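In this view, the complex is presented without one of its protein chains, the others remaining in place.
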Amino acid sequence: MELLERAPVELKNAFLRVLGSLGVPEGMLAILSAVLIIGTVIGVFLGLFALMSVMERKILARVQNRYGPNRAGPFGLFQPVADGIKMLTKEDLVPRAADKVVHFLAPVVMMVPALLVLAILPYGRDMVPVELESGILFFFAVGAGTEVAIFMAGWASNNKYSVLGAMRAIAQMISYEIPLVISAVTAAMIAGSLSPSVIVAAQGGFAAGFLPHWFVTTPWGFTAALLFYIGALAESNRSPFDLPEGESELVAGHLTEYSGFKYATFFMAEYIGMFAICGMFVTLFLGGWQAPLPFLTVVPSWIWFFGKVCFVAFTMVWVRATLPRLRVDHLLAFAWKFLLPMSFAAFLSAACWHYAGRGPAAWFLSLVVVGIPYLVLGLSFTSRFSVSRRTYLFSE
Amino acid sequence: MNFPGIGLLKGFVVTARNFLGSYVEKDRLTTRQYPEERPKLPENSRSFPFLVFDGEDPEAGMRCVACKICEKECPPQCIYIIQDRDAAGKPLKRPRIFDIDISVCMSCQICVEVCPFESIRMDTDYELSSFDRFGSLVLDKSKLLKSNAYYHGIHPTEASETDARIEADRKKKEAAAAAKAEAARKATAEKAAKAAHPPEETK
Amino acid sequence: MICESLKTCFDDPGKFLGEWFVLLPALVLLLAAAAAVVLRNLIHATLCLTLSFIALGILFIALGAEFVGFVQLLVYVGAVAMLIVFAILLTRPERLAKSDTALSGLGPAGGALAGFVTLGVLLGFLFTSPIAKKSLPGPASAPVAEIGHALMGDYKAALIVVGVLLTAALVGAAVLAMEDKNS
Partner (left out) sequence: MTLQILLALSAILFAFGLAAILSRSNAIMILIGIELMLGAANLNFIAFWRFSGNPSDLTGVLFAIFSIAVAAAEAAVGLAIIILVHRRIQSVEVDDASNLKG
């Protein structure tokens, strides 16, 4: 087990040792090591993307009592290969009135932040590609590049649906970024660091021998986790916040004029970005690579990390299967009138929890601090958007 | 007043129940896995027309006599017939070319209803997709001709009725022919008798 | 000399990259800023401005001010550039073509002249001043924890003032841009 825990790192080191004995200079080895890490991380996430693209369809199908894709290969697992071939062989359309350079650059710019943010996630014990002191800040700073890419795509297509979709996407992402960052900051505040690995380390250990010290087990952490999760759904343009691509209104939003491999790049970047934000969610609130129960610590940490990421991704598909798309004014009202005050409440609650000594009393205090705003805001929202029972005029 | 968020949770429970249920109760999955599981078609289902022939040899047993009624009646005009001629140029009672463009055919069955020779019938084969839009969807005589046994296989009731009708027609025709022959024979016999024994009164 | 630098490149690429790394974002910064000023198309100018913001952020990081670099990226790329884009799209005038090309005040020549004069004055002082000759001291970094302590300690008054300013700006911008219900 200990061997398995260290397996990825040891494999890399062994490979480098072999190269070193062949006479490759020291500095080159450092670069090679970096390349190996980058390659592995990108490879793993591309694999996850491929798996997700088929599993999402299968899960959605199961929720709707269908089989889902099961034709290509065993259980339809080669579906991504088929999709890839289809995407690659499709014609690459560029509208005549499009801004050709920007139209070409948009998918590239979209891919860059999606891959960059993978650098700071702690994938396992002592397995952070880049140990950055202000990793959380890096994550959100680089993630901001996605908005630029979406705007470029929408504007360069010279299509009114694209521009509308891009404007919706930007409005949505700017609005949801605020609760997202504030709820992330609560976790950073309690851990006392902006470094993801320190935050994960702060969630280690077990209370009463079996309860993990994950932030999600505290009232403020649970609230912040929910807020972060909702913000993450909106940031990665996933249902029910997929208005920018609302096909019933906007064809495909900023993706309308994209086809072939450029579309595939967008698709890939969106999914990798989604996995990255799932990874950040796991790191901040679900204890990162920490095992959920004491006796399970023998299982390698990186398996826990990716298991949790897959679980969070599964819940995102579950949400997609359950909730209908929001209306655009409801979307913004929800962000500014519910999520923002709630994230402040979670922030305050975390502070109360910390200064009340982090014990059971602190637990209840933070529950009260976060519960009252929830009830007030929630009730005001449900009363405002309450739906009267539908009456049928001509039947019954 | 409901506790805020309860409605969302109820929705999630519903989808979760469907998700898990689809693995437990097989009845939930109503999708038929097509190439492995084929639907049992009702007997009167139909796809596109074909030509029936009797016996073993398609050319010899062809019921079609190239009367072109179906060609005239076909609403989308997907049937194309050229009558066969012998070396002397005399028309023969069989088609030289009989094509049906099934990319145009709308399966209305009017050709079947108008055919006086019970020659054109509806097939049930629906796996007709091909990569060649123009060549392989125009069926020629060799592809259209199918034996009466095949017809019995796909539409047993209808085929037996048709056979019975053909048989009845044949019998009627035979009877009529026999009656005619009888009458002719009688007439000849009478004539002969008359010739042999001319009535005396006339003299 | 080229051979030597190539050898460094092979022996210790990290060091090689580190020495020349700063010049790359500086070059990008200059080109993008020039493009942002010169380009007629507003959207292109904004995208170039965004690129120059990114280059500036990377330059900050390369100079050791990691935190400032990330804040620069987060605020400028994520918020300011997007605000400008939004303003362009919302005010997209029917006369876009005109407003793209319209030049006023001093005109391009006057603007360029003013720019060059300022630049000349600044550079003149720069090349005669003794402090500018300073060469790079040892490695420097601004740890996040220390920045936090400084913000909450010596600079807490400034922090509060900036907080009030941002809140006022938020409310003010919302009130300004709010639809006039009466008209």
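Per-chain numbering from 1; labels A, B and C assigned in written order.
Methods note: contacts are C-beta pairs under 8 Å (C-beta built on N, C-alpha and C of every residue); 3 or more make two chains touch, one makes a residue touch a chain.
Predicted, not measured: the structure shown is a model, and the values here were computed from it.
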Legend entry - Chains in view that touch the one left out, judged over the entire complex: C
Inset, instruction - Please give every residue of chain C in contact with the chain that is not shown. - result: 22, 26, 29-30, 33-34, 36-37, 42, 45-46, 49, 52-53, 56, 59-60, 63-65, 67-68, 71-72, 75-76, 79-80, 83-84, 86-88, 90-91, 93, 95, 99-100, 102-108, 110-112, 114-116, 118-119, 122-123, 126-127, 131-137, 140-142, 146-147, 150-151, 155, 158, 162, 165-166, 168-170, 172-174, 176-177
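The rule is simple: only the chains that are shown with their structure count from here on.
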Legend entry - Relative to chain A, chain with the most remote C-alpha centre: B
Legend entry - Inter-chain centre distance, chain A versus chain C - centres from mean C-alpha coordinates, in Å: 29
Inset, instruction - Calculate how many whole Å lie between the centre of chain B and the centre of chain C, each centre taken as the average of the chain's C-alpha atoms. - result: 79
Inset, instruction - Using mean C-alpha positions as chain centres, tell me how far chain A is from chain B in Å, no decimals. - result: 60
Inset, instruction - Sort out for me which residues of chain A touch chain C in the complex. - result: 25-28, 30-31, 99, 102, 132-134, 137-138, 140-145, 147-148, 151-152, 155, 163, 167, 170-171, 174, 177, 193-194
Inset, instruction - Would you pull the chain A residues touching chain B in the complex into a rising list? - result: 59, 62-67, 318-319, 321-323, 374-375, 377-379, 381-383
Inset, instruction - Over in the complex, which chain C residues touch chain A? Could you list them? - result: 10-16, 43-44, 47, 50, 54, 57, 66-67, 70-71, 73-74, 77-79, 81-82, 85-86, 89, 143-145
